[in-house]
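Excluded from the complex is one protein chain; the other protein chains are retained at their positions.
This part shows subunit A:
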Amino acid sequence: MTAPLQHVAPAERARSTSFNEASARTRLDLLLDAGSLVEFIGPEQREVSPHLEIFDLPEQFDDGIVVGHGRLGGAPVFVAAQEGRFMGGAFGEVHGAKLTGLLRAAREIGSIPVLILFDTGGVRLQEANAGELAIAEIMRAVMEARSAGVKVIGLIGGRSGCYGGGGLIAGCCSALAVSEAGRVAVSGPEVIETNRGVEEFDSRDRALVWRTMGGKHRRLLGAADVFADDTVQDFREAARELIGLIGPFGLDRLRAEQGRLADRLRRFGACQDAVDIWTVEGVADAETVPELPADQFIALASRIGRSSRDAR
């Protein structure tokens, strides 16, 4: 018999819960201080997609995203969590508008950080135009919030990864934390193979997908600042660490980011594979990186891995 859940301390539950396998609501419940989550436009308001019914497809009461506010280590935060199992966590009209609204509220207040728990394949194809517009609105809202002094942090470890427009929005964030399972890219494996051929990218080669788009590579390249083990508690600690680390945002920082990306292209542009990049970076036995357990990888990443801390 397992003990009833109310007798297990929240931190204990957060440590024993896989971020990857948890639902969006469970992630937020355990990421934030116990009982502090207050949802905006919750499921009982039934703000469902206006498009899915036309396609005879099932709706979800929250349109696949939970937005709200809560506390992290006693301090207020805004939060958004995508549900990667509902239509691949894809951005539709309502789904996107909820995140845009949250970011605009954060911009008005100016001092409260925003945590975005990405779990998305990109734009929902059934509402393509509305979804694409939502991506553009969210990117603008992220940059406007950051310009007003808001720290916008992406947490990536869901089963749908962070693809398409989600990858673009993640690129706009102040900082990212990622787990091994948290793939980050714009075009997904199948999209690349369809457009460029199997010689360019074999989407069925899981090892290739993981070392090209997975969390470890993103951390070593400096796209993600923190690598988290796959527990909600680890992501909670990563979020707290990043809130403490992020500096002010302005033109100088954007110039530094441009410099960082140009340097990256100069150093690694000729590499054919992620393993080549890790070798150039000075990782001994680079081909063993995918097998490293989280603690050993974090030690390696803090020794060798890049960070976008002075840029972004």
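A few points about this structure:
The working rule: a residue touches a chain if its C-beta (ideal position, glycine included) is under 8 Å from a C-beta of that chain, and two chains touch if they have at least 3 such contacts; residues count from 1.
Basically, contacts and distances are computed from a predicted model.
Missing chain, UniProt protein name, picked from "ATP-binding cassette domain-containing protein", "Malonate decarboxylase acyl carrier protein", "PEP-utilising enzyme mobile domain-containing protein" or "Carbohydrate ABC transporter permease": "Malonate decarboxylase acyl carrier protein". When the missing chain is restored to the complex, the residue among A:E12, A:E53, A:E108 or A:D252 that touches it is A:E53. Annotation for subunit A: contacts to the undisplayed chain at residues 6, 23, 25, 35, 42-44, 46, 53, 56-61, 83, 85-86.
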